[in-house]
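Report on the following structure.
Only one protein chain is missing from this complex, and each of the others stays in its spot.
Labels for the chains are A and B, by order of writing; each one numbers its residues from 1.
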Amino acid sequence: MKEAAFAFFSLFTLLTAAGVVLSRGVVYSAFNLVLSLFGLAILYLLWGASFISMIQILIYAGAIVVLFVFVVMLLNLEKPQDIAPPWIRGILTGVSVWGLCFILLRVFSRSFGEMPSVEPQKASVRMISQLLFSQYLWPFEILTVFLLALIVGIYMLARPERETPHESP
Amino acid sequence: MEAFDYILSISKVVLILVGVIQVVPIMIYVERKVAALIQDRPGPNRVGPLGLFQPIADAVKFLFKEDPIPLNTNRFLYTLAPFLSLLPACLVIAALPIADKAILFGREIYIQITDLDVSLIYILAIGSLGVYGILFGGWASNNKYSLIGSLRSASQMVSYELPLGLAVVGTVMVYGTFSLREMVLQQEGTFLGFLPNWGIFYQPLGFLVFLVASFAETNRLPFDLPETEAELVAGFHTEYGSMKFATFFMAEYMNLATMAGLMTVMYFGGWHLPWVKDSQLLEWLGSQNLLCIVQIITYIVKVAFFLFLYVLIRWTLPRFRFDQLMELSWGSLIPLGLINILLSAVIMYFTGGKV
Partner (left out) sequence: MSLLEKLNSIDYWTHFVAVGLFGLGLLGFLIRRNALVVLMCLELMLNAVNLVLVELSLKTGTSEGIILVVFVITVAAAEVAVGLAIILNLYRLKKTVDIGVFKNLTR
């Protein structure tokens, strides 16, 4: 039962991810992205990592992709402006990407294959937060400063253009 | 798990979902009657005694109306959008604890569909997915008013999720858990000897922020900028008719019920009667199942109070302007939420864990 659910949702994630890449319209890409991220969240939930699963939905599907859709609708791109690359280049890219992926898969099975498999543990919220606020306190604080810098940066990028001041004669 | 367990949990899902959907017709009737009362007119009074069958007439009307699809629209997303907004509204209900437990067929049954250890974040996360229905609906309608409505909705939802989340952090700090069931279990008895032991007395500021943000999250007046009928015809659902429109409507009322339920659970003691402990009540009543029924009724009364508050505010307050809406979120609610977290932390530090 659980294996079947697992297989179904991993296929779902992969198919919708392919939808992101192959859709003609940007809105369809965004829609597929939401579904793909949602599928990943369900995979996490099936493993028992419920906290990270909910964070995934809350931040990725609930905030980041909303921003994407917002910008897509703001620009309101009428015609699909996507120009496919020359197909020789496309095929070369595809072959090299999937070659890289094959190597990655081999590396994974080599290096993680011999790891002692512990009984999968539930990562409770309490465990995560204790670690986050003791051992990883400094990275956490640096991240907050980073976010502050980010807010200032985005304000500078997005502020309305100032009118040129009148030159004094 | 045995087959019996599956049947039990499926019937629990069906019963609770059907129960919560009853909010929709009741709210339609109450909303029209209260609006009529405030505007000094009789309201619905033709169908049945006191117009009580008006919701049925409405439903029949919606079912048999023509279902137009405008030209040059994206048919797939146009049809999907209403269900994208109804689905999260139904999913969210799974985490609300309605009452403690009943004893049926010789086993304890919790009156809650499932108790995740992160059910509070679950409600916020799934609730935030409801915006996609509005976004895609407005975009697929191929109508400028709808598009503006859904753009407003997106920025409003993103802005008001922040104060909602900040208000919730205070509650989580007080109770030390994300599980709504455990939160309710901790709200039993009295606080300082004369108050009910409810979350609102620990988190008054947080409750205020949560209340205001929940109005905006459910697109209710005074924050219904996505569907301002004076400026945008009807906002994101301008082009929708028949059952598709009714689906948007149902989603809105179910979101209201969820928000009211969440406020009851976090700030008003969930299923607990004020001042009375469950163990005392059990002695008086003598049976766990009777206690469970009393708890369900208590919960429903509390939720009904908040739903009535929503209706009352809708018909008494004027609408905000869009820049005022943004100013309220970023300028007042988010700083208030941060101050609430800081105050809670300081007080908890000095009182040693409890506020």
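Everything that follows uses one rule, which is that contacts are C-beta pairs under 8 Å (C-beta built on N, C-alpha and C of every residue); 3 or more make two chains touch, one makes a residue touch a chain.
No experiment lies behind these values; they were computed from the predicted model shown.
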Neighbouring displayed chains - absent chain, whole complex: A
Those residues of chain A which, in the complete complex, touch the missing chain: 3, 6-7, 10, 13-14, 17-18, 20-21, 26, 29-30, 33, 36-37, 40, 43-44, 47-49, 51-52, 55-56, 59-60, 63-64, 67-68, 71-72, 74-75, 77, 81-85, 90, 93-94, 97-98, 100-101, 104-105, 108-109, 112, 115, 117-121, 123, 127-128, 131-132, 136, 139, 143, 146-147, 150, 153-154, 157-158
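Note that only the chains that are shown with their structure count from here on.
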CA centroid of chain A to CA centroid of chain B, Å: 29
Contacting residues of chain B [partner chain A, same complex]: 74, 77, 116-118, 121-122, 124-126, 128-129, 131-132, 135-136, 138-139, 147, 150-151, 154-155, 157-158, 161, 178
Contact set on chain A toward chain B in their complex: 27, 31, 34, 38, 50-51, 54-55, 57-58, 61-63, 66-67, 69-70, 73-74, 76, 124-125
